[in-house]
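Single-structure report; data block below.
Apart from one protein chain that is not included, each protein chain of the complex appears where it belongs.
Order as written gives the chain letters A and B; numbering starts at 1 within each chain.
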Amino acid sequence: MFAQSTFQWDYYECDTEIRRYQMNHMLKFNLNGEQVEVAVKSNEKLLDVLRDKLGVVSPKFGCGVAECGACTVLINDLSVRSCITFAVEVEGKNVVTLEGLQADGPTKIQKAFVKHNAFQCGFCAPGFIMSATELIAKNPSPDEEEVRHALAGNLCRCTGYQNIVDAMNEVAEDNRRGVK
Amino acid sequence: MKETLKVVGHNAVRLDILEKVTATAEYTDDIAFGPNLLHMAVLGSPYAHAEIVSIDTSEAKKLPGVKAVLTGKDYPEKFGLYLEDKSIFPVDRVRQVGEQVAGVVATTYEIARNAVKLIKVEYKELPLILDPYDSVAEGAVLIHPDLGNYKIEPWLNAQPGTNVAHLRQIRKGDIEKGFLEADEIVEGEYYIPHVAHTCIETHISVSKFSLDGRLTMWNSTQSPHTQRNIMANALGMAHKDIRVIAPPIGGGFGGKAGISMEVMAAAGAKSCPGHPVKLRWSREEEFSNSSQRTGLRNKVKIGFKKNGKIVAFKHEMFWDVGASAEYGSNVVNATGFSATGPYYIPNVYIDSKACYTNNPTCSAYRGFGYSEFSFGVESTMDRAAKILGIDAVELRKINAIKEGEGVAYDVPMNPNGLIECIDKVAAEIEWGKEEKSDDPNKIIAKGFASVWKAPAMPANESSSAFIKFSEDGSINILVSGMDLGQGFLTAMAKIAAEVLGLTLDKVRVELPDTDRNPYEWQTVASHVTWSCGNAVKRAAIDARNKIFDTVQRAHFIDASQLYLEDNGVKCTTQDSFYIPFSDFVITGIQTEHNTWIGGPILGSGMFMPEYTNAMVDPNTGLGGHPMVHYTVGAGAVKVEIDKETGRMKVLKMAEAFDLGKAINPDLAKDQINGGFVQGLGTALWEECIFNEKGKMLNDGFTDYKIPTILDVPRDMNPILVEVPQPDGPYGARGHSEHTMIPVMPAIANAVANGLGVRITDVPVTSEKVAMRMNDPKYKEDMRK
Partner (left out) sequence: MENFKYLKPATLEDALSSKSEYGSKANFLLGGTDLFIAMDKGVIVPDVVIDLKGIKALSYLEEKDGFIYIGAAVTWTELIDSELIKKSIPSLWEAADLVASVGVRNSATLIGNVCNAVPSLEAGAPLYIRDAVVFLESKSGKREVSIKDFFTGVKRTVIKEDEMMTGLKIPVVQDFGEVYIKMGRYEGEDLSQAGVSVFVDKNNNYRISLAAVAITPVRASKAENFLKGKKLNPELAEEAAELALEAIAPISDIRSSKEYRIRMCKIMVKRGLTACVSRMETGSPALSTRLI
C-alpha cells in the first residue's frame, strides 16, 4: 500500500500522548558513490545524520534554517540545504558531499579556489564548492553575474567574495576556451 | 644596506588553503569525541532585568538521559577579562534577555533541550535600561549595584554608585580657549546601534574534566591562553592543569575573543567528570547570548579656523556596553584615547563612558569602538568641509597628523603614510570628478573618510614562539596566535622562512594548544602580525644563531661570514660552501674525529613592548603611553542612489591602509576587501533590533541581513601603503580591523553629497534616505 516497504515500524507509547512513538527507519541511500544503511528516526535531520552518524563532516551547521548555505550537499545533482531536509527523504537517492567530489583528488573548481586564496576562515568553503559545482555542471561558462546569482545563497563573512568570484571567472573562462 | 627579501612581501598560496578547500580542517564540531560525548543546553532568561527568585530543576533532573543540571547555586563564580562583573551562572539577577540561568548536560542535545523546558524559574522584574542616555540619567536603576566591589584592572576608572563601569577622560590644552579661537564650530549628535559578528561558525566549546584533575577544552576561540587564565582564576585551578586547544575557527571578528559561553561548558564538564561535554550555540543564541558590538550615542563638536585647521575638539561618548563591561570597558578606554580620528589637534576634550544597559553584553568587535566613533567624527568633518567651503579630502589633509606630532594624550605619533593613503584613495575613486548615471531615476555620489586605530591592549601584552627543526630540515613553528582567516599562519611562516633561508614548503605553523605552544595574549587588536611576528623573528634569529654556532664550531668559519639560503647554510667567502639543514639540524655535524658538534636546533623568542604605560592621570588622560602605534588609512565609495526609492548600490570602493610592510600582500588586500564588506553591512543593513522589553527581534539571518555576493561592489580597489613601523617585523604593523572603519561614514557622506540629506544614525537604509530626503530636519548644512 505504501512505498516505504523498507521501513520498520516500532511503536511504543512513552507517556500517554500517541504521537511520541519512536520510528526507526533503516535508511538506505547512495552516499558519495557507496550504498549506505543507517538507522534513523523520522525527525532526524540529514545534516546531523551525515555529521554525527556517518562521519561526513564537510557540510557544516551555520544557521539551521537554510539561510547561510554552509550545510549544502548535492542530492541527485541538485544543491539542497541538508539542515532542513529529513534524513528519511533521501531514501534511494544519490547524496554527494565534498568528500565524494574530491575522491580522486581536488576538482578543477577546488584548484581554482586554492590558486586564488578564495577562502579565509574556510567554514563556508564546502557549501560554496557544492553550489559552484552544481552551477558549472549546469552552465560550464557562466558570466560573472550568473556566478554571483548562483552563489547568492552562500554567506561568507570573511572574504567580501572577491576571490571566490575571481576563481569562478577563471573556471568559466577555462571552460569557454576548452582548457582542461 | 637594504636586503632583498625573498619570502616576506611576496605573494604565496596561503598555508591553510588546501585544508579548507578540501574540508580536512577539523573545526571543533567536526572532531569525533567518541560515544561518551555529552551535550549541553542552556536556559536563557526571558527578561532583560530581573531578580531570580527561585529555580526549580527537579523535573528536569528526572528526565531520562539527563546527567546534570547546573545553576548559579553550583557555579556562582564571577569572572571577566578586565573587570569581573560576569557570572558563570548568575545567582541573584539577570541583566539581559537570553542570559544563561541554568544549564543541562544530557546524553543527546534533544534531551538536554527538552530538560531545559522543564526548568521552572520565578523572576521578579526590575526596571529596564535600554539606552545609554537612560543609563546615566538621574535616578536610573543600578544594573550593577556592587560595581565598587568588583575586581578591576588598575587602569580602569569605575564609577561605583552609577551605571558607569569606566570613564576615560582626555583634557589636553584648553578647550574653552580653543573654541573661542575657532572661526567655525560644527556640532553633531550620532547614534550607532548594536551589531552582531555573525561568524558562520557559532560559538562552540567541548570541555572535559578528567579524574586526574585536568580540564581540557576544545574551543572555537581567538584567545586560548587568556581563556586558560580566566578559567584558572574562576575555578580555582592551577594553570598547568587546564589545557585549551584551539582547532580551526570559523570566523572570529572579536566575537570569540576573551571568554563567554566556554565557561558554561567547563562548568558542565566539571559536573560530569570523565565525559567530554559539548555546548554549541544555535544561531539564535549566537545573536543574543554571545556578544555584540558596543552601541554608541555620541556628541562631536569641532572648532575650525577659516583655513580648515582644527583648533578645538570635544567628543562625548556614551557607550552602550550592555549587561557586562568585562570586555567593553576596554573599548571605552581605547576610544577615549583616540576618538579624535587621525588629526593633529591642540585642544582636546574627550569623555568616554562605559554605560551599563540591559542590552546584550558587548565585547570586542572588529574595530574596537573606532568604527562607531569614526562615524560621528568623519560625518562632522564632511559637514564642516561644506560649511568652510573647503574640499572634504583637502580638509582631511590639512589636519592629518604627522610623525612626531602629539595625539590626543600628547604622545608622539608614529611614522605613517596618512597623506599617501588619502591621495591614493582620492585618485582611485576619481574624487572631484562628477559622474552621472545612465538611469534617469538615479544619481552617482562619492563619499570619503580617513581613519586610524591603535591596538587596544594592556601595557604588558606579549607574544612568544618556539621553532623546532626536524630531520629533513623542515620546521614547526609553535605560537598561540590564531589564524582567524586573516592569514596569520602564512605571515609567521614567511617571517621565519625569511630569517632562516627556508622555502615556504618547509614550514608548518601549529594552531594553539596551551600545553605545547608558548604564550600569546590574544589574537585581537590587529596586533599579532606585529607582536607575534616579532616573537617569531626573534625565535628564528635564535635558531639561526645556534645554526651559525654549530657550523662555526665544526667548520671554523666565523659566523659573520655565514648566511642562510635555500634551506641550508652558505658562506660569503666561499661560493661552493653549502650545508643543507637536513644534514645536521637534529644530528649535529660530524667532525674528522667522528665526534659530533651541535644537536637539535631549537629557537625561542618573545616580544613584549617595554615602553607602554597605561597608568595615565584619570582626570586628563595624560602622562602615560597607553597605545603602541597607530595604523592610518582612508576609504571612499562611489554610490548609485535612486532618487525616488532611496536604494543605494555601491559601484566602486577604494581603501588604502599603511601597514608598514605587507608580509602577505595579496592576503593583506583580501583583508581590505573583507573588512570593507563587513563595514558595508553595518553601513547599509545591519542593526540589532530590540523590543521595549529588551528582546532581540531579528536573531536570525532572515531579518539580520549581512551582505551576500550580490550586494558587494563589482569594482573593489584595495591599496597597500608601506611606511615602515620601526619596531615591527620587517616594518609591519596591523591593519585587518581598520578596513571596516571608513565604510559607515563614507556611505553617509556619499548620501549627503549626492542628495543633501544627512543621516546621523546607522544603518543608512534606503528607507531612511527615501523618507528623509525632503525633510528639512535632515538637510545637509551647506552654509557656504
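By definition in this document, a contact is a pair of C-beta atoms (placed from the backbone, for glycine too) under 8 Å apart; a residue touches a chain by one contact, two chains touch by 3 or more.
These figures come from a predicted structure and were not determined experimentally.
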item	value
Hidden partner chain, touching residue among A:L31, A:V80 or A:A167	A:V80
Hidden partner chain, touching residue among B:A23, B:A312, B:A491 or B:A770	B:A770
Absent-chain contact - pick from B:Q96, B:S207, B:S338 or B:T708	B:T708
Those residues of chain B which, in the complete complex, touch the missing chain	642, 644-645, 647, 649, 684-685, 689, 697-698, 702-703, 705, 707-711, 765-767, 770-771
Interface with the undisplayed chain - residues on chain A	1-4, 7, 9, 18-23, 25, 41-43, 64-67, 69, 72, 78-81, 84-86, 88-89, 91, 131, 134-135, 149-150, 152-154
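By definition in this document, only the chains that are shown with their structure count from here on.
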item	value
Rounded Å distance, chain A centre to chain B centre (Cα mean)	32
Contact set on chain B toward chain A in their complex	13-14, 16-23, 25-27, 29-30, 32, 197-202, 248-253, 280, 282-283, 484-487, 666-667, 670, 673-678, 700-702, 706-710, 712, 714, 716
Residues on chain A engaged by chain B in the complex (per definition of touch)	51, 55, 57-58, 60-65, 67-68, 70, 98-99, 102, 106, 110, 113-115, 117-126, 129, 144, 148-149, 151-165
